[in-house]
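Encoded as structure tokens, the structure appears first; notes follow it.
All protein chains of the complex are present and in place, except for one that has been dropped.
So, chain A:
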Amino acid sequence: MLAYALKRLVILALSLALASLVIFLVVEVAPGDPASYMLGINARPDTVAALRAELGLDLPRAERYLAWVGGMVQGDFGTSYTYRAPVSQMVAERIRVSLPLALYALTLSVVIAFPAGIFAAARRGRAGDAGVIAATQLGIAIPNFWFAMLLVLLFAIKLRWFSAGGFPGWDDPLMGLKALTLPAVALALPQAAILTRVMRSSLLDILHEDFIRTARAKGLTRRQALWRHGVRNAMIPVLTIIGLQFSFLLAGAIIIEQVFFLPGLGRLIFQAITQRDLIVVESVVMLLVFAVISVNFLTDLAYAAVDPRLRTSR
């Protein structure tokens, strides 16, 4: 198990190194001078030269790469050109919204999907199963921004249970959580629908396995066999999807952030891109890569926790 974890850790470190190199090179090697790109075509030559000096573009590439990576390791992500603020500080503010929102949505998605998927698999081909399938079909088909707007109409405008948008900060944790509830529900809906389907089909595959028949021969009821022998064996594909969904939720919530006026990571990237603030883009993308790779690492550990066959390092 330790060898397995160490091996995954090495892979994690290598992926990060490779990703940082690729991101750096893409920004560097992309045609045109980063400084003149950031300033637009109407910029005066001396402004461009000043920015070049500020970005350190005069230095050799290798040196700049090392400086960039070295800075990030120490928590220095550079200074945003448009906001004139440290990127690390901007990201820290946004992540306080995005990370709880992603976790909230993911929790909702799992809480809905597990019972629904197991319920449908246990009733394969019967009315309950058909109902769950129809619901997931709907969940996948409905665009989440539209669903978000419906939520706002009902719960914020009509019932007045929640505010229609904005984020009050974490001074009062309950208020913060309340503000994230509608966005989390909107985000969770399609994810839950997808996860339900994966859970259902993965379980149905497992239910055809010989060891389920063995369990039945021991005297387990259909339901007991499904719970005790089916669910854990069905987890591998489900964990994969959960890992992917978390990565997506962390940065992909941009439309929902817009609908609810949330200061999240998605909006930060969007703004940075429209304002051509390459420093912010470069650093935030690197951070997201770090997040995704870390989630993959955790997913790998979860696989091994679920399936003893993976623990013998291969």
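Simple rule for what comes next: a contact is a pair of C-beta atoms (placed from the backbone, for glycine too) under 8 Å apart; a residue touches a chain by one contact, two chains touch by 3 or more; residues count from 1.
Please note the rule applied: contacts and distances are computed from a predicted model.
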What name does the UniProt record list for the absent chain among "Peptide/nickel transport system ATP-binding protein", "aminomethyltransferase", "ATP synthase subunit a" or "Na+/H+ antiporter subunit E"? "Peptide/nickel transport system ATP-binding protein"
Contact with the hidden chain, among A:11, A:140, A:220 or A:244, goes to A:220
Candidates A:15, A:79, A:233 or A:294 - the one touching the absent chain: A:233
Quick one: say which of A:146, A:161 or A:211 touches the chain that got left out. A:211
Touch residues of chain A, complete complex, unshown partner: 3, 6, 209-211, 213-221, 224, 228-229, 232-233, 306-309, 312-314
